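I'd like to ask you about the structure that follows.
Let's turn to subunit A:
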Amino acid sequence: MSSLTIKDLRKSYGEVEVLTDINLEADSGEFIALVGPSGCGKSTLLSIIAGLESVTSGEVKIEDRLVNNDAPKDRDIAMVFQSYALYPTMTVRENMTFGMECRNIPKAEQKDTVARVADLLQIGPLLDRKPSQLSGGQRQRVAMGRALVRDPKLFLFDEPLSNLDAKLRIEMRSEIKKLHNRVGKTTVYVTHDQVEAMTLASRIAVMFKGVLQQYDTPKEIYERPRNKFVAGFMGSPTMNFLNAKVVQSDAGFGVTIDGGDGTILPLPADHTANLAAGQSVIFGVRPEHFNPVHAHRGDTSARMKVLVDMVEPTGAETILMTTVAGQDVVASVEPDDAPKEGETIELAINMSKVCLFDPSTELRLSA
Partner candidate 1 sequence: EPKTNMMHQWAQGSEAAAIAKLGEMFEAAGGTWEQTAISGHTSNTLAKLRSDVVAGNAPAAVQLKGPEIAEWNATGATANLDATAAEQGWDDVVAPELLTVMKPTGNWVAAPMNIHRVNWLYSSREILDDLGIDVPKTWAEFNAACDQIVAAGKTCIAHGAADWSDTTTFDSVVYGMDQDLYRKAFQEADLEALRSQGMIDAFAQLRKMIGYMDDGINGRSWEESMTMTMTGEAAFFLMGDWTVASANLAGFSEDTDYYCTQTPVDWGGNGFILNSDSVVFFKQNDPDYVEGQKLLAEIIMSPEFQATFNVAKGSIPARTDVDLSVGGFTKCQQQGLEDLKASVSEGSLVRSMAHNMTVLQKYRGAMMEVITEFVADDSISPEEAANQLADAVELQM
Partner candidate 2 sequence: MADTSTHEQFDPLATGGMRRRITSKGIVYGALSVFALIYIAPLLIILLNTLRPLEDIVRTGFIALPDAETMTLRYWGEAWGSFCIGGTCEGVSRFYKNSLLMTIPATILSTMIGLLNGYILSKWRFRYDGLIFGLITLGVFMPQQMTLLPWAFVLGKLGLSNTIAGLVFVHTVQGISFTTLFCRNYFVSIPDDLIKAARIDGAGFWRIFRRIILPLSPPIVIVTVIWQFTGIWNEFLFGTVFTSGGNQPITSAIVAFSGSGTGERHYNIEAAAVIMAALPPLFIYIAGGKYFVRGLTQGAVK
């Protein structure tokens, strides 16, 4: 059964169309992430699902019931806001019971529910504090608590972690994941952090300028992005895009980098559908699919000579900023493999993971 269905949705503010023809559905219990750069319409879409904004045209269904004209409170949803939107004058407990009060749930039941949720989120000791007396992480937890007391059909999150610092963000990310595993509610989660989307979601909807670019599992999106935007948006450091040409040789198809030394980088057989020799392509390689060539690692046929401009050790991995044929290439290598700045080294490319894009449509070529 599909828990959320969005059909042909459009939304305009006056002249400006901020959402164009969105189609999306989420199965029961799924965790959907909406990602995209700022201003792409993620929050607007979420608000429409919540009933906080009206649609211009199209349908929103929750558990197969058309809810276009239902007030937020009648949609049986819960939402967590980026700013947490905790009621500043109420204690944590009152924040959590407010919704139940509005729905006239008996006091005793309210109490039980709060106790249960507080237990789940380990916020029992905070119940009598005001939001201003909480740390960022605690506020985040309370915001989730407020959503959890509802037991709704649908959870909506609008960038719930973006106000936290890096370490806390990673922690809370895991907690949300655990929680979702435990509670199993259908969830729509807005973020502009692709790592969050990757780690949390069962399916990711990548949006750009109000248009849904791709809606698929994290693995598919990461490995088989539908177009250059999706490929570039997902992954950090970002995918390298090199202008290249397709060449055909005895060994099959390959590419040569424009302006380079003509080395042919052979493509695996399953990447060559739809290709024609001489065709211009954008050759996309993710940083982690480069590796310095080591004598002992055996040979890889796809190699590229690069000049190392800058070496950035980040701890677990080291980032190399390099140039090849005047184009920038970022590679991510093991710290122990790191060359020196100014060196020219050979990088091996894991050709089974590369992507080719059509330079004009920017769509991914090859299956």
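Everything that follows uses one rule, which is that a contact is a pair of C-beta atoms (placed from the backbone, for glycine too) under 8 Å apart; a residue touches a chain by one contact, two chains touch by 3 or more; residues count from 1.
The candidate set was assembled so that all candidates are chains of the complex that A comes from, given by their letters.
Everything quoted here is computed from the prediction, not taken from an experiment.
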| item | value |
| --- | --- |
| Candidate from 1 or 2 that touches subunit A, complex-wide | 2 |
| Residues on subunit A engaged by candidate 2 in the complex (per definition of touch) | 47, 50-52, 71-73, 77-79, 81-83, 85, 87-90, 98-99, 102-103, 146 |
